[in-house]
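With one protein chain held back, the other chains of the complex are shown just where they sit.
Naming follows writing order (A, B and C), and every chain is counted from residue 1.
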């Protein structure tokens, strides 16, 4: 064992978010996975689920999740379905840091909101950090420079969001069977998606104004990974001004890239990168903002590792420097 | 040869639109294909390109396209790239009916606009009909009942459109190579798509008001067929009122289906069907309209055959009654 | 109701095979669906599962399957999981013809084996017909001309089979979830596939010799539909002789096409067609045979309708003349 290493646990190892966290931790220079828990998979070894895992990590036995039987760890990644983690995570000892990739602690008391490229100082050194949702992460990164510079109206934003099917989670069941999902594009959750309150709160924090007019429509796209959000906003600015504002806003960010051309989901695949771009027509009082992330990267496990790095006083980019997979 | 049959020609047989027209004509009770022309494929037989074609159609030799050497035909389907067909089609004899699946004659003098489920009477018995574009077809079918009933403002419509990759045409080249397109979602043509004028004109005809604020953003989705348009409109109506209006509007239509649930692209795959649905929130002055078509069906060849049926005095549904492919 | 129509029932309407049977029956000139039964879907209407279905078929209510409560029907398509249908189908009245798409009656007493393009006379006018499995159908169609002409050794055949994921059935569960199946190629069932006995029996009937050396390896391919079998056989014949033998063998067949070039799965998609081709190298005592079908077409529902046509004294091609979907 590396004397300098930080001991890591993962809860929810069988889910897609937990699996991606495992992949990133296995390549992290300072993190050492010593505990993995998962429902259903308890009792099996990691190698049974991740055939490419090297020794000795491959032999780690998956445990049944219980805060009372945690081994000595420094930081826990929790990737549990929204609604199932709050009670148990409350019983984790205080000296164990937690990054909650799930949805139970976003804007909850005692938890920092882990949008690391926008508010890194709120995360650095913290003990409890809630990862943003995948749709909110992409949307907020595209919106933040516009809202911070008053280039758009916060009350009048339409988010048309498209996600790969891993975003629906592993327990998706029949609705996400290959034959029914392939060659199919599916809108869902009109006017009622669970991510709405989180986005409203963030837009209001970024802008200082009410975001009650927010519209959000998600769509399932027949691909495994990737999120693209296309946002329609009101403002009389220019494309040039939006790009300039974003380049200034993200000047210190390693992970958010501002591009002249519309970004494509594959640009981010397998990485913690986000891409944002803009097109504005002042004559029509229109600003289109585009945001791309890998829903399992910046939208989940990549963001979580970035948050963990900040919480542990490491360089923000440790373990997150791989280029995206292409093609 | 069937004595009652209508002699058909197809120009552009090697493209996806021309190929789908061939498939539908091969199953049509009154149409008989006697002429096929294609650039590049001239001199080869249909069977060389369509291995499932039965005899004797399989043996038909593809010609080089020239209006001067047309054999005796009654109706010509032209599926040529926009910008390449106007001059040659002008030289086709008047007694040969034409359905232009390409983009050169939409709202052009002397040509009827072939949105058959909305304006069948403008098409019936006509000699020159221009098929709508694939994005406009899906958008207009979703909008028509709302505009006709003044449920939304025509000046303030956002169309977020998603298409399968066959919509980009067969001559797409490297940009649509499998390895680059698979697992990739690509927005393009922001603020400048070629379908804009056609959609503005149609919205104005349907509503009587200006549509200058129209916003249209297309996206390429990693699937072969299918278009979904998600439209964001302003209006203080209810979901129920929108669905009722659409059900009345399309009461006589065989091909447009109004559904309570958001439609999915696979519902229309391989057919001439269109699906529309709505969700409205009067408190937010918001109406979301959804439209689904197969871009090669109702968005191209299916619509073209429907138009041809009307032009020839046949039943609108002849040759178009197959159920969609599922899964 | 059409006075001439044959009243049809489907059991297993929610499965992929049952759904494809529905699609074909809806377009059949002499079949009228009057009964549909399905586990789980009982009590709902067909339109709830097949949004493209026209009236009045759309309103048909799905029943709970029971042979005792069958309405007056002339023919029943049974598409139930292998192992679940024998007992119940035995209680269907004798005057109701049955095509069993499932696996329980292949080479069973009292049931004809429904390989319609090879043995149509065994099916014509019969009352009980068992559809071949999807892998056996593709393999046998490729092998039949070679075995009938003694061009290969029956005892020494290797079948490397590849199927789209709908071949695994709808109840596939987590293993066939989109995110795990997409971009993945999966061999399974080595040396122990359930289709083995059926293939051995057929090869022996076709050849008169033992087929005990048969090797069969199936693979799941990330696509929805389609089967390709690549067969490696021993024989000292030539490519030309194999193609000639196949063209003679299938001279009367509408559905089996013999091609010089290797067939691709998409050539058959959505149709009842099969494609076979051959490449032989007498110097190496080698014959490669290729067979392509749509696993839901010739591999299931298409074959079933063809069998039903023969059983009812109709033209073999009724309801099966649609060209394949392309692209």
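Assume a residue touches a chain if its C-beta (ideal position, glycine included) is under 8 Å from a C-beta of that chain, and two chains touch if they have at least 3 such contacts.
Being a predicted model, the structure only gives us computed values, none of them experimental.
Within the full complex, the residue among B:11, B:99, B:165 or B:203 touching the omitted chain is B:165. Mapped onto subunit B, contacts with the missing chain fall at residues 16, 164-166, 170, 172, 174, 176-179, 181-183, 222-224.
Contacts to the hidden chain, counted on subunit C, fall at residues 158, 160, 162, 164, 179-180, 182-188, 190-191, 212-213, 215, 217, 219, 221-226, 228, 230, 232, 262-266, 269, 279, 281, 284, 286, 288, 290, 327.
For subunit A, the list of residues touching the undisplayed chain reads 16, 19-20, 22-23, 26-27, 50-54, 166, 182-183, 224-225, 254, 257, 259, 263, 267-268, 270-271, 273, 275, 321-327.
We adopt the following convention: only the chains that are shown with their structure count from here on.
When the CA atoms of subunit B are superposed on those of subunit C, the rotation angle is 180 degrees to the nearest 5.
Per-chain Cα centroids separate subunit A from subunit C by 45 Å. Note on chain placement: the centre of subunit B and the centre of subunit C lie 34 Å apart, centres being C-alpha means. A straight line joining the Cα centres of subunit A and subunit B is 39 Å long.
Taken residue by residue, subunit B touches two or more other chains at 182-183, 224-225, 263, 327, whereas all remaining positions touch fewer.
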